[in-house]
Structures are given as C-alpha cells and as structure tokens.
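Below: one structure in structure tokens.
The complex appears here without one of its protein chains, the remainder shown in place.
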Amino acid sequence: MRLQAKYKWLPTPFRTILLFAVWLLLNNSVSPGHLILGAVLAIVIPLSIAPFRKPQPLILRPGLAFKQLLIVLWDIITANVEVAIKILGPSKRLRPGFIKVPLDLKHDLPITMLASTVSLTPGTVSAEVYPIPESLPQGQEPEQRFLLIHVLDMGDEQELINSIKSRYEAPLKEIFQC
Amino acid sequence: MLEHVLLIVFAMIGVSLVLNLWRLIVGPSIPDRILALDTMYINTIALIILYGIGMQTQIYFEAALLIAMLGFVSTVAVCKYLLRGDIIE
Amino acid sequence: MMQHLITLPILLPLLAGIILLLPPCGKNLIIRRWTAMFMALLTLIASTVLLQQLLQGGPIVYAIGTWQPPFGIVLYADPLAVLLTILTSFLTLVTTIYASRGDDKKGSFYHPLTHFLLMGVNGAFLTGDLFNLFVFFEVLLIASYALLMHKTDKQTTKAALHYVVLNLVGSSIFLIALGILYGVLGTLNMADLATKVAQLQGDDIYLAKIGGLLLLIVFALKAALLPLHLWLAATYSRAMPAVAAQFAVMTKVGIYAMMRVFTMIFGDNAGELSGMATTWLWPLALVTLVVGAVGVLASEDLRRLTANLVIVSVGTLVAMVALNNEQATAVAIYYLLHSTVGCAAMFLVADLIGLQRGKVQDRLVNSRSVAEPKLLGICFVLCAIALAGLPPLSGFIAKLWLLDAAWESKIAWVFWPIYLIVSLATLVALSRAGTSLFWHDNPQQDEQFEDAVYAGKRRSFAVLLMLAVPVLMTVFAAPLTEVSQHAAATLHNTQVAVDTVFALAKGQ
Amino acid sequence: MTLLWIPLLSLIGSLLASFTGKLSRNQSAIITAIMPILGLALVLSLAPDVLAGETLYSSLPWIPELGVNLSFRLDGLALLFCLLILCIGLLVILYARYYLSENDSMPKLYAYLMLFMTAMLGIVTANNIIQMWFFWELTSISSFLLISYWSHKPEARKGARMALAITGAGGLALLAGLVLIGQLVGSYELDVILQSAEVIKSSSWYPVILVLVLLGAFTKSAQFPFHFWLPHAMAAPTPVSAYLHSATMVKAGIFLLARFYPALAGTELWFIIVGVTGLTTLLVGAYIALFKHDLKGLLAYSTISHLGLITLLLGLDTQLATVAAIFHIINHAIFKASLFMATGIIDHETGTRDMRKLNGMWRYMPYTATLAMVAAASMAGVPLLNGFLSKEMFFAETLHQQMLGSMSWLIPVLATVAGALSVAYSARFIHDVFFNGEPKDLPKDPHEAPRYMRVPIEVLVAMCVLVGLFPAFVVDPILSVASNAVLAGDAPDYKLAIWHGFNLPLFMSAVAVAGGLFIYSQRKYLFQFQASLPSVNAKRAFDAGIQQVMTWSREQVLRIENGSLQRYVFILLLSALVLAGLPLFEMHTLAGSKGLSDIDAHNAIGAALLMIGALATLVWHRSRMVALIMISVVGLMTSVAFSRFSAPDLALTQLTVEVVTVMLLMLALFFLPQRTPKESSSIRILRDLGISSAIGIVIGSICYAVLTRPHESISQFFVANAKTGGGGTNVVNVILVDFRGFDTLGEITVLGIAALGIYKLLLNLPLFMPASDSEGRPWARERHPLLLASISQSLLPLAIMVSVYIFLRGHNLPGGGFIAGLVTSIAFILQYMANGSNWIRARMDINYRKVIASGLAIATLTGMGSWLFGRNFLTSWFDYFDIPLVGKTELASAMIFDLGVYLTVVGATLMILASLGKLTAETPKEKVNL
Amino acid sequence: MFEWIIAAFLLAGGAFILIGSIGLVKMPDFFMRLHGPTKATTLGMASLLIAANVYFSVTNGEVNIKEILISIFLLITAPITGYMLIKSAIHHDLKAREDTKGLDKIEDD
C-alpha cells in the first residue's frame, strides 16, 4: 500500500488520466489544442485541490484495475437484466433480506469502491458501513468493519457473502495492495 | 423508422415519469419521495437526450450532464438533512 | 475622460465598494473610513461636475459598450437625474462621516454596503434602459436589506422581513411588467419604448397599459405611496439612523422612476396611454398626505415621526408628479431635495437625542433631557423648521411654490386645504415632540448624564453639514429654482430626450 | 439697501446677545442694546423723510422665479411700528436685566427677544407679502421660544405649544390668502397689491382671500374665538409679556389688518367680519378680565379686549375710525407695556401675582404704585391720559355706524358697556392691589424695585401723560402719516385735542366710568354669578382636543399599520390585481393574430408534471419536507421547459441555481420550526385562494395574450452582430457579457452584496438547533457518512474540470461564467456536506470576501479598460490568434469579464453556505423540543 | 445498419428505464423499491446514451462519445444515492416487508 505518489506534481496519477480523458470526452476532440489544454488541466486541477484529498491508497495495479472494471461492467449488465426480470415478475416470490459482510479492507476509498460495486451489481444495495465512527470512543479506529447490504432476492446468505468477498473485495485488495 | 422508435421510447420515458410522479405523490415515506424525485431526475436526462436525438442537436448535452451531476448533490443533501438536520456542519 | 464622466456616479461607488472589501481597507477600520469618505466625496464632485456640464449643454447620452441604442444599454443624464445623484452622493458622504464615529462598527461591511447602495441609486437615476433600471433597483434593494440589518434587534428583524418580502413581490411584478412591455414593444430602451408606444394599435395598447400600470405599482411600492406605504414607518424607524438617513432618498427613487417612465414612455406622445398614471396617482397622493400626517401625529418616537414625515413628503411629491406639468415637476424637484435632506438630518438628530436620554431614547415622553441641550436643541429646531415648512429655511419656499403650482394646475381647491392642514398637523406634532424631548419639570444635573453618549465632533459636523443644505437652499433659492425649472423643462421635453438618444445611434 | 439694515441690525443683535454668556449681566444687556439703538438711530434718521410724506423703498432680488424679493418699504405705518418695536424693545431690555434671576440665562432671553424684534421689524417693513409672511412665521417661532423660556414649567411648555399651534394655523391660512392675492394680482409686491384693490375685491375669490387673511390676523391678535392662547402665553417671563402683548406679537395681526386695509377693506363682508369679531372680542375680553385673580391674567384679557377694540375700529366704516385705531395702537402699546412691567415688579418683589393675596401695596411700593395707577387709569380711559383720547374717538365713531342696520344703535351701547367693564377691571387692578387692606401670606417681604427697573415704566407713564396732554404735539405727525399709509393717502381731517366739548362721546365716557365703578363696587354679586357658570378651561380643552386627535391617529395607525405582513402583501397583490386586471376588460379579444402551435405529448407531460408539482407543493405546504420535494419537481420541469423552448443557457442556469436553492431551503427547514400550525381561518383561506386564483388567471391571460401576438423586437441585431461584433456564437452569452454586460455587472454586484448581507445576518446569530427532527426522532450520530466523504473527494476534480469546460465554451456554446461558477460552488458545497466546514477550513482558508471583491474588480476593470483605448465603458475587444499546435484561438475581453462573473459567483455562493456552516459547526445542538 | 443499432439501444434503454420506474411503483417496501431505479435506470441510461453516441457519430460524421460521460457520472453517483437513501430509510425506521431476513443486523444509528 502506498499513500503518497511518486511525484509531488502528480499526486494522483490515475485521477489525472481520468481527468484528461474526461476533458477530451467533453470537448469530443483530440485536437492538439485540447490535448495540451486537457493535460495541463488534468495536472493543475488535482494539484490545486490537493489539500482536499485525504491520504488514500493509490492504485498500484492498474492492469488489474482495468480487468476488474470490465468484470464489474459485465456484472452490471447481467445484473440489470436479472433484476429487470425480477421486477416484472410477481414480487411475492422475492426473498428480501439484509446481510452483513465482514470486511478485510480498512481504508475508505477501497471500501467505497467495494460498496459501489455491490450497489451496482446483482440485486444488492450497500446500506451501511459498520461501525460508525461516532459509536466508537473518540479517536479510536475500528478494528473490524462490516458492510450492511440489502438484497432483493436472497438465496444462501453465506454463499452471497463469499461471492462478494472473492469476486469484488479480493481484487480491490490486490489493486490497492492493502 | 428511427422516428417511430423515438416515439415509442419517448412514450416509455413519459410513462416512467408519470410513474415517478405517482410514487412522488403517494409516498408514503419521505425517502420514498426522494427516491422518486431522484429517479425523475435521471428520467429527465433520458428525456433531454431523446429530445436531442429527435432535434438532431447536441446543444442540450450539458443540461443532461448537469442534471446527472447536480441531481445527485440534491438527493444527497436531502438525505443528509433527514439524517442530521444540518446539512453543512 | 470627460466623456465618461456620466459613468462615474455609478462606477466610483462600485469601485469604492470593491476597494473597501480588499486590503488594506478590509482589515483596517481607520483606512476604511477615510477611503469611504474620500470616495463618497469623489462621487459627489463627479456628479456636480456632470451637472455643470449638463447645464452648459443638453442632456447627455452614453452608450455602454459602444453599442448604439436601442440595442445596447445607454446611460441618460438630464439635470433631474444628476441633481438626484448629487443628493444621494451628498447623503452618503454625510452619513459616512456620521457613522464613522462608531456606528460602522456595529455590524460588518457598513462602508462597502453604503457605497453599493449609492451605486444602485445612482444607477437607477442614470440609466436609460428599463431592464437596467430593474437591475439597479435590485442592487439598491439588496444593499438596503443588508444595511437595514446592520444593527439588529427583534423589531428590526421583523421590519426587515416585511420589507424584504414585500420588495421581492414587487420585483416579481416589475419583471412581469418588463415581460409584457418587451413582449408587446420588443425593446427595452426607454426612448425606443416611447417611440414604439406611440405606434401601438388595437389591443396591444391595453397590454402595454397593463405593463405600465404594473410598473406604477412597483414604483409606488418603492415610493411608499398609499396603500403600499405600510412597510415604511417600521423599516425606517428601525434602521440604524445613519442608514435611515441614507434611506431617505430611496422613496425618491420610486418617485423619480414614475417621473421618468410616465413622462418619457407614457408621456404626452403616448396617445391613448398618455396620462394613464395620473388617474391613480392624484387621489392616492392626497390620501398618502393625509395618512402620513395621521402617522406623524400618532408617532410615539422621533424616528417614527420622521419616517412618517417621509410619507408626507412622498404624498406631496406624488401629487406634483400626478399634475404632470413643468411647473409642478419643478416644484417637485426642489421639494424633493429639500425634504430628503430634512428627513435625513432629522434621523441623525433623533439618533443623537436617543443616545443621550438613557432608556427612553427618542420616545416622545417627558422623562429626561439630553446632555447637550444647546447643540441638539438647535439642530432639532432647524430640522423641525425645515420640515414644517416654516421660514427661514427652505421648506417655506417649497411650500409657497407648491401652493403656487397647485393653483396654476387648477387644483388648488382640493390640494390647498389638505396640504395646509397636513402642514399644521406636522407643525403641531413637531412642536409637541420638541417640547417633550427637550423640556422637563426638573432639568437634570450634569452627573445624571453618565450614560449619555456625547455627539462628538464628527457627528456634530455631519449633522451641521446636512443642516447647511436647507440654509443654502434658502439663500441660493434663485439659482436653485432656476435649475429645478430647467430640469423640469428638460424632463418634459420628451422629444428632445428621444432625439438625443437616437442622435447617438445615427452618429455611429 | 438701508432699509434692509432695520431688521438686520436686530438679527446681528440676536447673535451678539447669544455670545454674551460669559459676561456680566450688565455687559450682556449693554451689548444687546447696541444694535437696537443703532436701529433706532437709523429709523430716526429716516423718519424726517417719511414724516414729510415720502415712502422709502429698497429691494433685492431673491427668488425671482416665484416673485419673491427682499423688498422693504418704510411708510408712516411702518415707521410708527418700527418706533414702537424698537423703543419698547429697548425698555424691555433694560427691564429684563433686573427682572431675571441669577438662575435664568440672560443671553438666551436676549437672543430670543432680539430675534423676535427682527421678525417684527421684518413684518412691518416688508414690501413683499411673502417676505412679510416669512417674518410673520418667524414671530411665531421666536414667540414660541420666548413663551417657553421657563421650559421647566409645564404651563410654559403648554402655553408655548398652544400659541404656536394657533398662530401657526393662522399663518398657514394667511399664506394661502397671500398666495391667492399674488395669483390674482400677478405680483407679491405690496405696492402693486395695494393699487390693485379693485381686482381683488371684484374677484370671486375675494371672500376666500378675506377669510384667509383675517384668519391670520385674528389668530395672531387673539381675536375671539382664537383668543384663548394669549392668557396662557403669560407663562412667559414678564418682560416677554410686556413686549409681546403690548407692542409686538399681538399687534402683528392688527398691523396686517391695517396694512391690507386699502386692498381688502371697504366691503360689506369686511365690515361684518372684522367689526363683529372686534366687538365680540372687546366685550368678551373685558368681561373675563374682571374675574381674573392673576394680575397678568387680568392684563391678558384686557389686552384681548383692547385688541378687539382696535379691530372693531378697523372694521368700522369710517376713515376716522381707522385713525382712531392707529392712535389706540400707540396708546395701548404704551400703557400696556408699563402695566406689565409694573406687574412684573410686584410679582418680583412679593413673589405672587394673586390679587387675593396682594393688598395694600401702596404702603410698600408707593412709587411703583403711582406709576401703575396712572397707567391703569389710562387703560380705563381717564381724561388727561392717552387712553382717554383714543377711546373718545372710538365712542364717537361707534355712533356713526350703519353696520347692523336698524340695530346699529347696539354698537355704541355695547361700546359703552365694554368701556364700563374696562373701567371696572382697571379699578380692580388699582384698588385690589394697592389698597384693600393688608396683604395675605406673601412669599416675600415687599419693597420697592431697584432704581433702574423702574426707569422703563417711568418713561412709558411719562409718555401716557405727554400724549394725553399734548396729543397734537407728540403724536400727531406720526399718526397722520401712519393714517395716510393705511388709508392710502386720503386720511380725513381730524383734530387731536383733550376737549371736544360736551358731546355724546363724552357722555358715553362718563357713563362708562360711573358704570365701571358701580360694577366694581358690586363685584361680589358678579363674582358669585360668574362662579355659578360652568368654567371652561381653554388650555385643558385645547390639550384634550389635541390629545383626542393624537389618540385617534394612533388608533387609526394601529388599525391600518397592524404589523401584519400578510395584510401588507395582500394589499400589494390586490393593487396589482386591480391595475393589471382592469385593462384586460378593455381588450376586445385576448388571443392575438398569431396562430396557436400544437401541443405535443412531450410538452403535455412536462406541463402536467409542473402543474401537479405546483399543486402538490401548495396542498402539502404544511408538511414542509414534502413541499420542498414537490417544489424541486417544479424547478426541474422549469428547466426542462427552458431546454424545450430553445434556451439551453437558461436550462443550465436554472438547474444549477435550483440545487443551491434547495440547499438553502433545507437550511430553512432545519433552523425554522418544522411544523406549520394550522392557524388560518376558513374565510382567510378562501380569501387567499380567491385572490391567488384571480391573480393567476390575470397573469395567465396576459401571458396568453403576449404569446399569441406576432413579435417584432430588437434582437435581430444581436443575432447579426454576436459573431462579428461580440466575437461569440452563443448569442445569449454575448448579450450577457457584451451587449448588456452592464446588466451582468449589476447582477453580480447583487450577488456579492447578498453574500455580504448574509454574512452580516449570521453574525452573532443565536441559532435554534433542534436535537431531533419534526417527529421527535433524534438525529443520526454519524456526521459524515464514509462513502459520501470519499466519493465526494473523487468528484471534486471532475466537477471542476466540468466547470472549466463550461466556462471556456460559454462564449460560443451554452455555458459561461455564471453556470461554471455555480458548478464549482456546488462541488465545494458537496465537500462541505461530506466533510464538514471545519475540515474544509483547515484545508482551504480562503477569505470569500476577497474572492467576491476580486471578481467584481476584474469585471469592472475590464469594463474600464476600454477607456484606455478611448472607447466607452465595457466596449469589448476580441481577436483571433494563431497559436502553434493549438491553432486559431480567440482571445476576448469578454472572457475576462466572464472570469469576474465566475469568481464573484463562487465567492458569493461559498460565502453564504460556508458562513452558515461555520456557525453551526461552532454551535452545539441544543436539546430543543419542538 | 446504424439505424438498427441505434433503435436497439434506444428501445433497450427505454425499456430498462421503464422497468426501473415500474419497480419503483410496484415493489412492496422502500428497500426493494430502491433496486429498480438505482440499477435498471443506470443501465437504461447507458443504453440511451450509447444510442445517442452512435447517432451523433453518424450524423456528424465523426466519432462522438461524449454522452458516455453522463453514464460515468451516473455510475459513480448512483451507489452513493442509494446508500444515502437507504441510510435515511433506516434512520426513519421504514418498515421492510415482513419476511425480510436479517433485520436484526441493522444497528442503531
């Protein structure tokens, strides 16, 4: 795990790339002018708002990250078809429920990414990360975090927990090396 | 053909909006209404995009983009209010 | 530089506001005060030079951004407008001096806000574009909202809430009126509107009429014309006196707007629409006069009394506006200058009196006297004389001229009795106020004034500066009446105004 | 300009006097006297010419537009009055020096007295009637100050106020009358007016003019029924009374009658009004005088009575009566001044003026007593004294009256009765004070007054005697020129002599003296009779009257101005409804000539959502949270409508503003009580529904009328010039930053000021922070939800990128500084929400005030920059540059202007929300139960 | 050919959006209602935006993928919206369908 980037002028390389892409997308152009401007902005903007960044683990395995992204995208598509069918079907047959997934991840950003992934994929919505800081004594860090998830149609609870941990949490741990 | 498809899709979005409005009015709870409103934001993006295709103009793209961005902020703010009362503390 | 002079009464206060927010003014109160005074003085000088320029030549038109009328926004300066910017700059200067004794510390941003207010008011006077007028109205309103809440207590907050909500509704009405007028006439430049109104046909006339009448509502609300006057007494009497003194000019913005719009756009050339405001203004003005006088009699403290005097002056002014002739306008101009300064001075005097009477403040009860009876007594008497329209101060000239103008307009039989009785009520109320404030069964000894706040040099200077105006307006009555008449003549010569504006368009 | 100096010297005297505070009393008196002495010398130096029949003029233009000039005239009447005013004034100065106690401020009295003298001299020398009115009102003001000299006495304050109110009212009437005269005659110059008598009298306005002018004169001269203020003015120090009520103040009214005699008199109306008023006043004054126990009260009513006499004389239809009137003006001034002074001495030396206590003063102050008795005898009209002469003339003139037709004999009879009454009260004055046994419970041991205090009385009494004995020698010259002035040059022949032989007037005098003595001897019965009558206290009645007016006013104001915003708004809206609604009825058809366009489903759904949203907001407005959600729908649909109807910029703006507005409303939700109690009555709800639907219908109709009309506007110009003149293809943006950049400058100023104002509002704001929501649920403990915090951090650079994009493209495509500014702000607000304001402040300590100011400065200076190139404010500049790699790029000053807009928006929005956030972060949540 | 692609994406998008909204109306409790809009709509929007991209790429004659940005935004924000909504629902003690499992896992906030 690394919290600080290699170069001071590039505190968040992945983000800079994203911003650069966004600029080109916004302008729908790859003209030299926009390439230059986009690059400048993509570097300057993160720098100028650097103070707002809480130190978070950096993406250290970009390749894996890309692969994971594609997996998630695929899951989103299939999940949506699945959910659509469930919605159209009789709702009485659905078996809703809450599950609590114990997390190995410790840092906010990876947890957030996991929660987002969960929310976007099959019939699950992240509801809460336990324990909330306010329930702990002042300044104390939580030892074990849990993710509370609402499931639209739940089969075997443990199986679901395992699949979330293996399919989504493990790669994240790998990507962030934490 | 595209015109007809557009009409059909437009009808779908229209029905969606009406359904959103239904949930918005019926509630029953506040979170239900916020959810309905949030959905309505997104459906409005769809409406604007469709409109752009229909009118062959991209001039409304930014409006859609901003709804996507800002609808989120509104919803978050309302939820924050429900949770904490004070949205900026 | 001289060709841009007309922008200075707007831009100088704007710059002042900006400078006063930035270092070194932002942090250091002393520098801030002196800068504020200096900038107000500069604005006053610029306005005065502008007036001089106007009196030598005709009205001046200035195209912002070099965009010719009717497309761009123009500034239009005639003697009336510039007299009013002079008045406003003067009031700002004096109140700034007055507040620099410590009132400016009671809340934040006093100095920038007064300059923003000045900018809004001057902009409203100088603009030749109807929508731009709306914008400047908003500038002056928002600045006034903020200033009203400078020093707060329960009653101020309530008064401010009412004032703000009413004006927000008023702004909405303004926008609707603008929408109608643009929708029918397709333009916003006042001179162009005047030309287009004259060419209206069919039902469009009535739409334009609705637009005009809605504008009238907005201006009447600003001017505090009955029945839209209800906010004024509470607002002005609750505002910090230095602020109230500056506010004394704000009702006049409404009256100025009436004069401008209903002589230029819906003036004599407007065909079926000409004089449409008069039907409403005349009776309302008279009732305003009476209600103002009743308010004056009913007032339980000096600030409220002064606020009601503002209403009286509004009634008087609007009556003159309703007559819609040159003579009446000339009187209105003279009276406007006089009454505004008079009321402003009285607000300041009321403050000083209140500061020296402990808990009773400026309430009109026989309880304790002031610590500086001589200074405040003289100031009060001068204000009272000016406001009651007694000699030797300028009020009597205004009074005489008002009667004169009413006679010439053949409405003496109704205006005279009402006006004279109102004058009497004012006199009675002021004399009662003075006797209760200054005279007591047991004049206090010096040691009883421990809690009294003395006027001090700066505040005394400010008040005396203000009071010099009615004196000078009496001594120099001849040139002033001449300028007023010139201003009135220019205002009523709509064709010249329209031609001046369009000469600019052709010139480019 | 010699004549100007007559009042001017006194004015200088007034100033001089006010600066004598540090000097001794003698010095103060001497310095004060210098100027009137000079004035007197001046008048005397001019007197020969006037006595020779000349009228002196001088004039100075003042307000030519209004016909007001400083013009003076000195004719016989003016000379007479000048002499009276100055001479008696000087005597009063001397007298007052001794009268005032150590505690009283000498300079104050002298300054006021001299001011008053100025005013009086101004009245009598004025040749412009407006100028005359100017000084007339000045007498009201200065007498107000004089009467209230002892302001610690309630009766002095009330007396002064009453005098001011009555004479002020009269002054206003007079002004009206004078303006009318001026309008009729075409000039305010007295010369012209006096020569235009016919114009005035033949005008249909004559009765009005007469009544108005007379109202002025009668109030000032305390004529019935306006007489009641005068006795209460006696609360003034005696020197003041001596001056005001003998020679000056009250004589001003008489002077006015005399001055306008040539122009206004000579008609039936004049004689009836003036004569009857004078007669009534004469009798009423004399009768009441008899019952006053207060010496000054007696003199006050006697003054009223004598003023009535003079008025009556002026109202009589003979020229000789007028001469008599002027003669009596002189005589009354002399004896009344001396009587007041004598009274002052008695009061000064005994401590009381109550005749029931004062008895046998002859023994203690024989010298003063002698003087007082002579003066009183003059007042009673005893032969060999001046009072006798004018009274004889008066009696003689009453005999020639036809004023009351067949009942005209009543006039001499009533005159005799009045004469008798005046003898009676004079007798009372003499007998009751100087004789009539021993004094009772005097506060002081009585003795003679200081030597010099008596000098003024001596002088005046000497004059009584001199005039009485040698009238032809002493007063004839001045009397005749004065009469000539009043009668416009044709004074009749008359003979001033002590003895006219045995005639009816002499008989009347004898009857009067005998009757008077008889009345006095039988006073016991008269007093009993008077005591049985209900007593009317004029002051109390007047005060009660004023009080009633005030109370009534207060009630009205409280009724109308009831402090209810709902009412104020209702009135405003109703006014708008009426003014906008009425012309609608005048229209023939609402729809214009432009055809309607079709409704498509797109619009129908949008409209339905908008309408249902609006109605839902209304229906649920008491469940505030729901209403807030519903109004968001309206806002969203409004922006959809904008994009639907070809206004992408508006749609963007509306969307961004909407978010911030909702946040503000949420703040309101939190800090305001969360429930709206049901408190409107059904009638109120119905009324409100009525007016709101009416307004909705009216505005909707107008909107429909506008929409269906063909449209011609100036905007083709903008479309045509946006690219070539403004350098941008987004016409709306070019209008905003260029064509109408001035509006935008104003608009961002508004935004900046709003932020400053809100900052002010939040200063020292004691917040109510509820510890639970409206349903009593305590707030969640988690301040900053984890997921939100980290996602918002990722969104921040993205949002800023978007705002840069929107900013840069604004000039050519929808977007611009304002929207970009709001997007940036919202991105930061999200940070505030997610992480709290303390967290933000620790990382970004930006002073938003400076951001706002810089934004405004950039915009303003960009505009002013064009001055450097000799162009008008806000003239834009743009050009295209070929930049390597980047290609053709436009640079425009409008972009810099837009940057100013951007900064102001960011600064203002963040200032608003951040300062509130700061406040709440510092305030602990209270356990407030709602 | 492009027309078919566009039409397919449009129809798919419309259908997903409609289904999401149907879910919003049809589901018995708040927690279940949440699933429809947050997911179905996200995908529906993506389809629509792809259709728009293709359409404008074709009509403008150049590659146009800027609409995809909106999708990126929605993908990032939708989970947070759902998370915040469910948090407030829990805070408001909204009743879940009776047979919902694991209600005991919800802690007091």
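Just so it is clear, A, B, C, D and E label the chains in written order, and each chain counts residues from 1 on its own.
As a working rule, a residue touches a chain if its C-beta (ideal position, glycine included) is under 8 Å from a C-beta of that chain, and two chains touch if they have at least 3 such contacts.
Everything that follows uses one rule, which is that contacts and distances are computed from a predicted model.
Student: Considering the UniProt annotation of the chain absent from this complex, which name among "Carbohydrate ABC transporter ATP-binding protein, CUT1 family", "ABC transmembrane type-1 domain-containing protein", "Phosphate transport system permease protein PstA" or "NADH-ubiquinone oxidoreductase subunit 4L" applies?
Tutor: Going by its UniProt entry, the chain not pictured is "NADH-ubiquinone oxidoreductase subunit 4L".
Student: From the touch rule at the top of the page, work out which displayed chains the omitted chain touches.
Tutor: Displayed chains contacted by the hidden chain, ordered by label: B, C, D.
Student: From the listed residues D:H152, D:R356 or D:H711, report the one that touches the chain absent from this view.
Tutor: That would be D:H711, which touches the missing chain.
Student: Which residue from D:Y206, D:F671 or D:Y848 sits in contact with the chain not drawn here?
Tutor: For the chain that is not drawn, the touching residue is D:F671.
Student: Among the options D:A41, D:A497, D:L689 or D:I883, which residue touches the chain absent from this view?
Tutor: Once the missing chain is taken into account, the touching residue is D:L689.
Student: Which residue, C:L29, C:L42, C:L55 or C:V165, contacts the hidden chain when the whole complex is considered?
Tutor: Final answer for the missing-chain contact: C:V165.
Student: In the full complex, which bits of chain D touch the chain not displayed? Write them out.
Tutor: 563-566, 569-570, 573, 594, 596-600, 603-604, 607, 610-611, 614-615, 617-618, 621-622, 624, 627-628, 631, 634-635, 638, 641-642, 644-650, 653-654, 657, 660-661, 664-665, 667-669, 671-673, 676-677, 679-681, 684, 688-689, 691-693, 695-697, 699-701, 703-704, 706-708, 711, 713-715, 718-719, 722-723, 729-732, 735-736, 739-740, 743-744, 747-748, 750-751, 753-755, 757-758, 761-762, 765-768, 812-814, 818, 908, 912, 916
Student: Mind listing the chain B residues that contact the chain we can't see here?
Tutor: 55, 57, 59
Student: Using the document's contact rule, name the residues of chain C that touch the chain not shown here.
Tutor: Touch set of chain C with respect to the missing chain: 131, 135, 138, 142, 145-146, 149, 152-154, 157-158, 160-162, 164-165, 168-169, 171-172, 175-176, 178-180, 182-183, 188.
The criterion applied here is as follows: only the chains that are shown with their structure count from here on.
Student: Taking contact as defined at the start, I'd like the list of chains shared as neighbours by chain A and chain C.
Tutor: D
Student: How many steps does it take, at the fewest, to get from chain A to chain E if each step moves to a chain that touches the one before?
Tutor: So the least number of steps between the two chains is 1.
Student: Which chain has its Cα centroid closest to the overall Cα centroid?
Tutor: If one averages C-alpha positions chain by chain, the most central is C.
Student: Which interface, named by its two chains, has the most contact pairs?
Tutor: Top-ranked chain pair by contact count is C-D.
Student: Approximately how many whole Å separate the CA-defined centres of chain A and chain D?
Tutor: The answer is 74 Å.
Student: Just how far, in Å, is the C-alpha centre of chain C from the one of chain B?
Tutor: Chain centroid spacing, chain B to chain C, equals 49 Å.
Student: Could you give the separation in Å between the centres of chain D and chain E, each centre being the mean of its C-alpha atoms?
Tutor: From the centre of chain D to the centre of chain E is 70 Å.
Student: Going by the contact rule already set, what residues in chain D reach two or more other chains?
Tutor: 780-783, 785, 787-788, 791, 794-795, 798, 802
Student: Two or more other chains in contact with one residue: find those residues in chain A.
Tutor: Residue numbers touching two or more other chains: 22, 26-27, 115-116, 126, 132, 135.
Student: Go through the chains and record each pair that touches.
Tutor: A-D, A-E, B-D, B-E, C-D, D-E
Student: Okay, in this complex, where on chain E does chain A touch?
Tutor: 15-16, 19-20, 22-23, 26-29, 31-32, 34-36, 38-40, 42-43, 62, 64-66, 68-69, 72, 75-76, 78-80, 82-83, 86-87, 90, 96-97, 99-103, 105-107, 109
Student: Could you please specify the touching residues of chain B with respect to chain E in the complex?
Tutor: Per the touch definition, chain B meets chain E at residues 1-2, 5-6, 8-10, 12-13, 15-17, 19-20, 22-23, 29-32, 34-36, 38-39, 42-43, 45-46, 49-50, 52-53, 56, 58, 61, 64-65, 68-69, 72, 75-76, 79-80, 82-83.
Student: Chain D touches which residues of chain E in the complex?
Tutor: Residues of chain E touching chain D: 73, 76-77, 79-80, 83-84, 87, 91-93, 109.
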